[in-house]
Structure formats: C-alpha cells, structure tokens
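Only one structure is covered here, and it is reproduced in the block below.
Left out: one protein chain. Kept in place: all the others.
Moving on, here comes chain A:
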Amino acid sequence: MAGTVIDHGIRLEREGGTPALSISAKKNSVLTSHGRPPWYGEAGQRICDAFVISVAGSIPTVIILSQDSFYKYHTEEELALAHANLLDFDHPDALDMPMFAACLADLKACKQSNIPIYSFSEHQRLEETKYLYGATVIIAEGIMALVDPALRALYDLKVFVQCDSDLMLARRIKRDVKERGRSVDGILDQYLRYVKPSYDNFVRPTAAYADLIVPGSNNDIAIELLCTHVREKLQERASRFRQKIAIPHLYLPSSSGASTPDSTIEELGLHVLPQTNQIQGIFTILRDKDTNRQDFIFFTDRLATLLVEHALQFLPYAPKNVVTPVQAEYQGQVQDAKNVCGVIIMRSGGALERGFRRVINDVPIGSLLVQSDFTSGDPLLLQVMLPKYVRLRHLAEETWVFLLDAQIGTAAAAFMAIRVLLDHGVKEEHIIFIAFLVARTGGISVLKNAFPKVQIVCGAVDESMREGWMDGYKGEGNPDGRGRAVWLMQPGMGQIGAYLDIYFTSPNFPILTDVQVIATTFEMDMGFRTVYILF
C-alpha cells in the first residue's frame, strides 16, 4: 500500500497498514500524519539530519519545498516584461539558487527557515515569508531542482519524473488558466518560446544526476520502491529513548562512573520555591484527589503566579537611575532582556498561562503540542506555534524563553521542547523552564545533563516515578485496544497530568492524527482557560 503521487495531492500512509489517509498537500507545506518523533539523542544533541529527497514521499512530517518560491525579485523593467509574457522564467537564472540552497540547508540541519513567497499573478516576490520547521522528510520539488550543484549536494535521494511532453503541455494549460489566470495564447507562446527549449536544454540533461527515474504515469511500482527505501532510511534514524530517560540510573552511567542510584536536588541544580506554609498548603490542596475543580484552578493560578515571579530573577538586570515624584534620585535597576516570550507545552502547560500573564505584561505566548505515541510512549511533536521572537532566527538569538509545563516526569516533552528552541537559535542559557512538579528520580537528571544551562524553576520535587498502565481503546492506530505504559509521579498531583492524559486518549475524543483536528484543539486552547475545559 504505497502512497501515490497525483499532481500535488499526496496520500499519506500510516504505519501498520491501516487505511491510507488522504491529504491534499499544497506547495511549501508541512504534512503531518502522526507527529514528529525525537530527532535527538539522550545527550540532547541532534543525531540526524532531515532526509532530503527531490520529488515525492509518504511519511510523517514531510515538508514540501517548491522551486517556485525562489524566483528572483524583479525590477520594474523585468516586471513589465513578465506581464507581457516576455520574461524567461524557465531558465535556471530566473531562480535564486543560493537562497534555495540556504533554506534547504537550514531545514536539513533541523533549523527553521523563513522562505520567500512568490506570487504568480503579480510576477513578484512578496514582502512576507513563510515559516517552515520540523521536517523528518523534505521534498524539494521543481523542474530545475537538479540543476544547481550546491542543491544537488544537499539531496539524499534524487528522483527524476519523466513524463510525456503532450501530457505536460495539457496539464500546463489547465493549470495556468485555472490557477494563475493566464490566457491560452500567452501560455502557448511562453511554452514554445521558453518552456520547451528550457526543458530540452536544462531539465532533461539533469536526469543523468538522478538516482531514480520514475515514469510520470503508471508508476505504482516505482513509488512503492521509493517509499520502501525512504522508510528504511527513516527506520535507521529512529530514536526510541523515552524508556532510557524515564529511569535514567538503569540505563545511563552517572558522571562519576559509579552506579549511583539517582541525583539529589542540589546536584540537579533545581530552583525550588521556598517551602513556606502557604506553598505547602497550596500543594496539599492540589494533590488532594477530592479537591473540586474550582479550587484546583484557583490554586494552580496562585501557584503559577508565584513560580513565574520566582523565575524572573534569572533574567538579566542593568542599572537605571530615576527621579521620584518627590524629586529624589534613585539608583535602581531595570530588567535588561531584549525579548521575552513564553512557550507552553500543551496540554498541561496551559495551566501556567494565567499566572504567566499576570506577571509579565503583554507577553507573546506560543505553544508546542507534544503527545505520547500510543504504542511506544515516545513523544511526538504534533504542532509548533511559536512567537515571532523565536520564529525569526536573528531575533531568537536574543530572546529569553520561559517554557511552561505542569510537571517534569519522564522529561520527554521538556526535552523535545528545549530541542525545538535550540533548533531555532535560542541560546541554552536563555531558556527558563517553569513546572509545578519535578520527579527527582525521573528524566530530570538526563535533561540536566543534556542541557546544563537551562534554569529549571519548580514548586516542589516528588520522590519517584511509578510505572503504571493506561487502558487503551480500540481505534485508529490501535486496532487491538492495547494499553500503554505510563509513568506516574509519586505522590504527584494527578489531575494536571493524568486527567489530561485521560481526556486526550478517551474514546470520546478524536485522536490527533491530522492537521485539521489539531487546529480545532488550538482554537479551544486560545480561549485562555483551555486546560480547565479539558478536566
């Protein structure tokens, strides 16, 4: 059951042979069928590049990068020519190949890229750019994709699709009339003047560089071969590491080489809120299974406010002199971080949002949706919605990010979120992680080893993690209704972690498989009190 390439519609196939899921993909888009599994190792380093092929695929988290986006910016004269159909768009020089290669190289290195947007009706590169991030597979697509040697060097697999030229012309007329608002005369003129010679001179010769030449029709077998190859390559790169980090002392040697059972709070370098009467009282209420929802919300807000206040001390401060209304001079200080933003790890990190907003005025907040895989329990990155300060690399380098999550247990989601921020160019020492609870013997020690400069602020530290079993249900991706192992913190505060887990895996809630469903969840989430709706 291979995916089939039909125009630009790409059929996605789920592992395990379940019915294929059809998504019609646009150019320069990110396709996800089931989220993005870890692309880094226990030490936090990136262990694999994205896999770059140059035509088609059918695996989770695919970015399609189209050559069409990289037409050069036109001057006034060129623009006039273009509107008269007199500009040669089918010559390699019409494309900004260095920019194409730079964007592809960034994406391949798992960084974000803000690619240009080209308007075919205006014949011009637009002001805005499109943000792309998080590919497991990148498909670079376009007739000139194999022309430039710098681009060729980046591809892992080069595919040339050979097609009958009558068929190509027919498709071209259909497309340009319908999608690009051109006249048939103009199209034909352009075809004979530029397209055809260009194909003969530039495109067809590049077939020699291809690893695989696929026929443009009746290509089921070729695509099956292609898919098998890509799947094999991805399997080689797969990283299953949640088990390892959840109970680290069983798997990872301690720094001294001795078989130490686990780390103390001091060694972990955690910043725990002073355990005052009020903090202890708040935690008692939050941990109590009989606490009603209203109280739970009120006290999570209160605790979140205190945590964020405590965390702010790790921002930089600089001297500032002011004059008070009684005309006295005061040598004070001012917070000196250039950009500050928050990133919530959905779902349960949403519980910290209100406290965060109470403390930092008008702060941009983004979110990452990380969910456990139903079978392996590995974290999957399902949705990335980051503030501008992180999306744009030159801003990210000067941005301080508060990562918000209810608890750090196995630390798998925290690990993934920190990796996402580092990929974007945020400095490790500019990341401050805020959580209600941290499990001392859980993944925290691996997290601290991997990212020692990340400051972690928490309300309390729980002793241990216990392996539990969450009942499965029959459904897509889990036809046998298998349950899966979960890690529970002891004593824990259940509600935030487990209640949400139950919510998201209950039969009443659709599994988050395609982009549509994720989008709806986020609309709910934007409504401020999300997490509470979810209880």
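What we mean here is this: a residue touches a chain if its C-beta (ideal position, glycine included) is under 8 Å from a C-beta of that chain, and two chains touch if they have at least 3 such contacts; residues count from 1.
We take it that contacts and distances are computed from a predicted model.
**Student:** So one subunit is absent here. Using its UniProt record, which name fits best from "Squalene synthase", "Mitotic-spindle organizing protein 1", "LSM complex subunit LSM5" or "uracil phosphoribosyltransferase"?
**Tutor:** Not shown, but named in UniProt as "uracil phosphoribosyltransferase".
**Student:** For the chain left out of this view, which of A:L157, A:L312, A:L386 or A:I408 touches it?
**Tutor:** In the full complex, the listed residue that touches the missing chain is A:L312.
**Student:** Go through chain A and note every residue touching the omitted chain.
**Tutor:** Contact residues on chain A toward the absent chain are 254-256, 258, 260, 263-264, 266-271, 276-278, 280-281, 283-284, 287-290, 298, 302, 305-306, 309, 312-317, 319-320, 322-326, 328-335, 358-359, 361, 448, 452-453, 455, 466, 468, 488-495, 498-499.
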